[in-house]
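Heads up: the structure comes next, in structure tokens.
Every protein chain of the complex appears in place save one, which is left out.
As written, the chain order gives the labels A, B and C, with residue 1 at the start of each chain.
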Amino acid sequence: MTKGRLEAFSDGVLAIIITIMVLELKVPHGDDFESLRPLIPIFLSYVLSFIYLAIYWNNHHHLMQAVKQVNGRILWANVHLLFWLSLIPFVTAWMGENHFATRPVALYGLALLCPAIAYYILTRALLTHHGEDSDLAKALGKDVKGKVSVVIYASAIPLAFVHPMIACALYVLVAIIWLIPDRRIERTLGEHHQE
Amino acid sequence: MTKGRLEAFSDGVLAIIITIMVLELKVPHGDDFESLRPLIPIFLSYVLSFIYLAIYWNNHHHLMQAVKQVNGRILWANVHLLFWLSLIPFVTAWMGENHFATRPVALYGLALLCPAIAYYILTRALLTHHGEDSDLAKALGKDVKGKVSVVIYASAIPLAFVHPMIACALYVLVAIIWLIPDRRIERTLGEHHQE
Amino acid sequence: MTKGRLEAFSDGVLAIIITIMVLELKVPHGDDFESLRPLIPIFLSYVLSFIYLAIYWNNHHHLMQAVKQVNGRILWANVHLLFWLSLIPFVTAWMGENHFATRPVALYGLALLCPAIAYYILTRALLTHHGEDSDLAKALGKDVKGKVSVVIYASAIPLAFVHPMIACALYVLVAIIWLIPDRRIERTLGEHHQE
Partner (left out) sequence: MTKGRLEAFSDGVLAIIITIMVLELKVPHGDDFESLRPLIPIFLSYVLSFIYLAIYWNNHHHLMQAVKQVNGRILWANVHLLFWLSLIPFVTAWMGENHFATRPVALYGLALLCPAIAYYILTRALLTHHGEDSDLAKALGKDVKGKVSVVIYASAIPLAFVHPMIACALYVLVAIIWLIPDRRIERTLGEHHQE
């Protein structure tokens, strides 16, 4: 079975999830900048979730590049991932509208933990299908970042009850882990090759 | 006529239908877990419909893999299927917001019955175009699961008036029929081949 | 310039337009069938517009099949068509919520007339680019149905002020013209070939 429609359907669902979140930015009635102030926490939670969903799309893109074919189990592992991602707009809005209060922030952590586990299940289904010696296995490597992310999310949930800002800092940290270090590694590798 | 745009349009419509259902999970005003409790039935109906739409996408994907070309009648049979699927968010929300009351549960059954019939019509249009000896005909086989599903939906609608939980149990049963046994059959076939 | 992204973008926009209309079917508070009754005119206007948008997608699909390449003018003619189609959910909802009253029905006619003209402009842009001897020119033929539709829409707008049901009957008539006769022509042609 070819992977084309799995990619197209995933792109469609991710594009909609990432875009409908902006509908939570309800237009205020006043025309002064003061009337925009209550939207700041909602906007910040939107930015965070936008980055997370973009990271998932990016990783999904990289992952699928190494995939040759798919089977029924892989299709369902992918749908399972999309299900958890589809809940992110809800938890994003709940967190933003409650100004990063304890419980919404903790639930946000759970809503990040579930797709992270679902993504891991998807990679296992792909590895089983392609074999441990495949290009896919090499491309995935030990997936340190994936495992570290799961540990940080799982820690952030109880820590939200100590102070929600600790959990938020951890969510930002995971986003930075995915956004920044790859380039540093690429650069290090690049310098290595030039020696 | 090639099947590319039929697939792309169907993927788009299905991705949107599956995703806009989450908009019914209205963000509560309170920041405690108690305020999430009224959302539980809405969430459960969302999960059920998400699985159903994923099954349709999955089956559509498998079906179209065996399709070589399409004609006007097939395009319209496909649009007819998408029309009935587009009503699922509405019945899902009505059922969830009324805590699985009799009439919404019965209407939900009707809303599952109609696309099941439309899917059957689509397979007939495809068979007429490809011939009874085609790969498509072999891939479809007797379509026992499709026919059983129609019978169960048709039974569930009157049974909802006995007790809505009977109908709900039948809806879950059909979802399980589509999710589980294929793998058992695949495994059985796999073992068979190894003998 | 290739036509791939023009098709993909059009499919995306049409899929969204056709699907967001269903959001106008607001979930009623009651759980009896009586509470669904006020939705009947909204549902009927939804069905009509769903069919119209499906006809546009279908025609767009057929049209683009004969297209070899596109230029800037064609891209803009296509965007122009999508703009008018994007207004259909609004006029559909206004007509449905006002139970097919005179002015909403007249505006609905205008909202059908504008994309019909835009579609004609798109075909002219394509013909200019491909030449009058192209396969596209042959596939389009005299486009009798397109021209008849424009005349009927233009007549329906003033006739809505005589009685809105006259205009509605004309809108249904145009939908039937696009849905039915092609098959009869195909069948006639098919019989002709067999002689």
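Note that in this section contacts are C-beta pairs under 8 Å (C-beta built on N, C-alpha and C of every residue); 3 or more make two chains touch, one makes a residue touch a chain.
All values derive from a computational prediction rather than experimental measurement.
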What residue numbers in chain A mark contact with the hidden partner chain? 7-8, 11-12, 14-16, 18-20, 22-23, 25, 27-29, 31-33, 47, 50, 54, 57-58, 61-62, 64-65, 179, 182-183, 186
Had the left-out chain been drawn, it would touch chain C at residues 1-2, 5-6, 8-9, 12-13, 15-17, 20, 23-24, 72-73, 75-76, 79, 82-83, 86-87, 89-90, 93-94, 97-98, 101-104, 107
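The rule we apply is simple: only the chains that are shown with their structure count from here on.
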Could the interface between the copies chain A and chain B be described as same, meaning over half of its residue numbers are common to both, or is it different? different
Mapping chain A onto chain C via their CA atoms needs a rotation, nearest 5 degrees, of 180
If you average the CA atoms of chain A and of chain B, how far apart do the two points sit, in angstrom? 27
Between chain A and chain C, what distance separates the C-alpha centroids? Give it in angstrom. 38
Which parts of chain B, given as residue numbers and ranges, touch two or more other chains? 8, 12, 15-16, 20, 23
